[in-house]
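This report refers to the structure that appears directly beneath it.
A single protein chain has been removed from this complex, and every other one stays in its place.
Chain naming follows the written order as A, B and C, and within any one chain the residues start at number 1.
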Amino acid sequence: MIIAFLKSTICPRLQYKCIKPVPCSFSPYLRIMLIFLSEQSSDSQKLDILTRLETHGVRGYATRFGGRSVVVAVESMPGCFVDVTALHEAASRWDGIAEIVDVREPYQLGSKRVRPEGTVISVRDFSVGGGSFGVIAGPCTVESEKQVLETARKVKQAGATALRGGAFKPRTSPYAFQGLKREGLKILEKARQETGLVIVTEAMSIEEVELVAEFADIVQIGTRNAQNYRLLEACGKARKPILLKRGFSCSLEEFLMSAEYILAGGNEQVILCERGIRTFETYIRFTMPIGVIPALKSVTHLPVVVDPSHAAGRADFVAALSFAATAAGADGLLVEVHPAPQKALCDGRQSLTPDEFADMIDTCKKIRAALPK
Amino acid sequence: MIIAFLKSTICPRLQYKCIKPVPCSFSPYLRIMLIFLSEQSSDSQKLDILTRLETHGVRGYATRFGGRSVVVAVESMPGCFVDVTALHEAASRWDGIAEIVDVREPYQLGSKRVRPEGTVISVRDFSVGGGSFGVIAGPCTVESEKQVLETARKVKQAGATALRGGAFKPRTSPYAFQGLKREGLKILEKARQETGLVIVTEAMSIEEVELVAEFADIVQIGTRNAQNYRLLEACGKARKPILLKRGFSCSLEEFLMSAEYILAGGNEQVILCERGIRTFETYIRFTMPIGVIPALKSVTHLPVVVDPSHAAGRADFVAALSFAATAAGADGLLVEVHPAPQKALCDGRQSLTPDEFADMIDTCKKIRAALPK
Amino acid sequence: MIIAFLKSTICPRLQYKCIKPVPCSFSPYLRIMLIFLSEQSSDSQKLDILTRLETHGVRGYATRFGGRSVVVAVESMPGCFVDVTALHEAASRWDGIAEIVDVREPYQLGSKRVRPEGTVISVRDFSVGGGSFGVIAGPCTVESEKQVLETARKVKQAGATALRGGAFKPRTSPYAFQGLKREGLKILEKARQETGLVIVTEAMSIEEVELVAEFADIVQIGTRNAQNYRLLEACGKARKPILLKRGFSCSLEEFLMSAEYILAGGNEQVILCERGIRTFETYIRFTMPIGVIPALKSVTHLPVVVDPSHAAGRADFVAALSFAATAAGADGLLVEVHPAPQKALCDGRQSLTPDEFADMIDTCKKIRAALPK
Partner (left out) sequence: MIIAFLKSTICPRLQYKCIKPVPCSFSPYLRIMLIFLSEQSSDSQKLDILTRLETHGVRGYATRFGGRSVVVAVESMPGCFVDVTALHEAASRWDGIAEIVDVREPYQLGSKRVRPEGTVISVRDFSVGGGSFGVIAGPCTVESEKQVLETARKVKQAGATALRGGAFKPRTSPYAFQGLKREGLKILEKARQETGLVIVTEAMSIEEVELVAEFADIVQIGTRNAQNYRLLEACGKARKPILLKRGFSCSLEEFLMSAEYILAGGNEQVILCERGIRTFETYIRFTMPIGVIPALKSVTHLPVVVDPSHAAGRADFVAALSFAATAAGADGLLVEVHPAPQKALCDGRQSLTPDEFADMIDTCKKIRAALPK
């Protein structure tokens, strides 16, 4: 059944009728329901469900989520609306189904409806989401073993449970230092062995995702690759948590759709990271849109951390942004710390010293204690 | 002495040499120094100073600040740079001068250099700046005496010391309700008499500034009038504190230059108010650029408050934005509270109930206690 | 009849259902219909119409448009939807009505439905809209009689029919040159007497609107006053055409609602002027959003001109922006021309010489000839 009227009215970018509606940048209707299969369901039952969906004008994507088999049901063709109520009713009589969740967002597996209690991501001592506050700290760039080990020890002492540091560096200039690459990964591995800190580092290509996943604990995807869909697909296949930065001009929906690429690929360990957006403002490198924290937490179950350092671009604003992010309900922070910021190869001006970092984290803990439960 | 080279290099919007510099939207060089006169200085000494300045290619504006006579010295012509060091040296030998403050910002009286300890603005029980946290609350619009008095009593109980409420409403549509006007002012006056709360309400024209100043304690200038210079000049002449909202797309410098209009007019009681900026984001009505708080506090002595309600446009984000603003170092909040948000004539969806407001303020106080002194 | 469902679905900023809709910055429902009265209609008939509208939950604003009496009908209360079809049917049986125009935009008198053929504004030799291309040129600021007269003669020779020049200057700094004021108006008047050019100059307050209307032919409202509603109301009462600049961050709807203030006040001679918007771009002073031209022309009958000079902020981009605006369908241009740009008191870097201007206008005419009729 086609409900053309609804189509035009629920389009999120619909303007006045006199101005023809602009096409949505993602298909707003590619969302129907999640069909969780029962544990005893057979492969032939799954196939049967997929076939039946097609007769309703719906395509099913089979994947796994929360340790369960799930079929993500979406319209098979843009432009035709499915009668969801009728489909839900029909599907509830099919075999092999444990639960049907009606999802009204284009991001389905990322929707809060799927897991209202929130996702917790834990690696050893590091934990983020569900009441846990994850503190990731370290230098922008891995420069040397000495620099990394010294920073690692100090940020651990200050309360960090994860170490960040770039081995593969996305640089605006092809002539700029591009990172120590594999050698940098080995230095980070050494820091893990010595301190037990969880290692977070960036990958920029499919090959690097595999390499980083081998050496590190959490794979970071940078803001410039936030809509690099081939890279996100590779993250979906990785067996390590992904820290996904928001594209610096991506909408909240686009951000969640990028996460959905990873979730749909079968990797449900996604940490969302806000790092500032590009606006007309010039007193700061990127504008920190603090309202994104309650906004994300109201629609998704994924944990949300904030990178105050790249947003600020200057050390003297990092503490205020961190306090604000904590107070607004962030699940963690990703902070640049360098033992000698003045000597950093890259972005030194935005790095805290270990002592400044320790004081700052101390205050963040007090702020968290002040928040309503 | 003309230093043409410097002129091009310090222009804040200077681009690469190959792209010719774009003219700055305000003259970046209209700033030299503040010359505070000694208490014993005579009128003829002041005139003498103004004349001497002109021989240095500098114009002097005589006004008062901090209870003292001051001459604001600026270039008399754009395009020629003054040798500030030589002028400072010369001026220090003139008669009748108590202190010379070299100001490097285009906002001179608003610069933090003038009053590093910060300005405190106090009206009865309401105090903002210098360690005091000012809480202003109330309905968007004055609708009736009953509504205003009920809200006033409840927000006072919850810890507010000032009451907000619009009698003159700036509305995008000429056909929309424009406020109760003078009748609304009388209702606000009644609320003050009954509760002792400080009254904050908006003025939109020179005449309204005078009228509002007569009935209310603090005159509010809205975001759409943030660069209405004739209105700002009228505020400079008012004998009441001004709550100046940032234009929703004004730069930090433009915001401070608007404040400078008021300061230059002789009224130094200016409260800056961030209420969100316009960006590409759509999950929220206006993006709350939380970094503006440490940015403003690093360059100006004026107190900074935040309006989370107009930024959010929805009640469920107001608490998170308020917590963030408090944690980032804001000196106060301006919050919409309505006894029955569902029935509000305007902007009800962003109003808190008095109970929600009381809980929120309670948490804000705890957050303030957690911040480093 | 209240149609609550529709209310939520047609809100232009409605987001996903899971995110509660943000309140619209203007009431999107304050629009119903325009009721044009017949020439013979009596005052008592008009009163009768207004009373009858109220019984339908509708308020009527009586004004004049196109030489006819008209009642603008809008909802009397936000939050309740009027059954427009029923009202239209009922009203078509009332006495004294010549025509009913259903308007679906919040801007009613500005809607293209009211005058599909477009508004033409003509003053002596200057004409804009309806196929006429209006060329307004002159210095940013009136500096001296010599400068203005020299420029006036040259721009007239180059094909301009109107002269621009600021006597009252909105300046970001209170310490910057604020214009020659009344003396500047007299210089402009002299230029009109000598050349016959139509004079366009800015007003910044209610008083200045009256003064400018006395001396000049067209009153300009600047970008910083685009939502100064008291000033727009004063323009509604002026008997001279208004050149209304778009606020540098106003939406297209807000721009048209500002024009609606003037139209609702009884002045239907409004020229819309795009002058660039504020974005993250830095190679140019303001981004020229060229699509605004077809967008405006598809929804309003008002003529649209473009100011390439303030957008560019540099002379070498002015020709390309002017060609683009002409090709996109603009009804005219507002260009800064200065006999000696290097010596201009303000914004010289963006001024063309008279010769550059003459060549540019020549090309614009050829481009217009190339466009489909």
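Everything below uses one rule, namely that a residue touches a chain if its C-beta (ideal position, glycine included) is under 8 Å from a C-beta of that chain, and two chains touch if they have at least 3 such contacts.
Note that this is a predicted model, so its numbers are computed, not measured.
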| item | value |
| --- | --- |
| Option from B:176, B:257, B:299 or B:318 whose C-beta touches the chain left out | B:299 |
| Touching the absent chain when the full complex is considered, from C:148, C:257, C:321 or C:352 | C:321 |
| Residue, one of C:121, C:180, C:204 or C:292, that touches the chain absent here | C:292 |
| Residue, one of C:49, C:312, C:335 or C:352, that touches the chain absent here | C:312 |
| Chain B residues touching the omitted chain (full complex) | 9-10, 12, 14-19, 104-105, 111-113, 253, 278-280, 295, 298-299 |
| Absent chain, residues of chain A that touch it | 13, 15, 19-23, 25-27, 30, 59, 61, 72, 74, 77-78, 106, 108, 170-177, 204-206, 208, 224-225, 227-233, 248-249, 253-254, 257, 260-261, 264-265, 278, 282-285, 313-314, 316, 345-350 |
| Chain C residues touching the omitted chain (full complex) | 12, 249, 251-252, 277, 279-284, 287-295, 298, 311-312, 316-317, 320-321, 323-329, 359, 363, 366-367, 369-372 |
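Simple rule for what comes next: only the chains that are shown with their structure count from here on.
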| item | value |
| --- | --- |
| Classification of the chain A:chain C interface as same or different, half of numbers criterion | same |
| Most widely separated chain from chain B, with each centre as the mean of CA atoms | A |
| Inter-chain centre distance, chain A versus chain B - centres from mean C-alpha coordinates, in Å | 37 |
| Residues of chain A whose C-beta touches two or more other chains | 12, 279-280, 295, 298 |
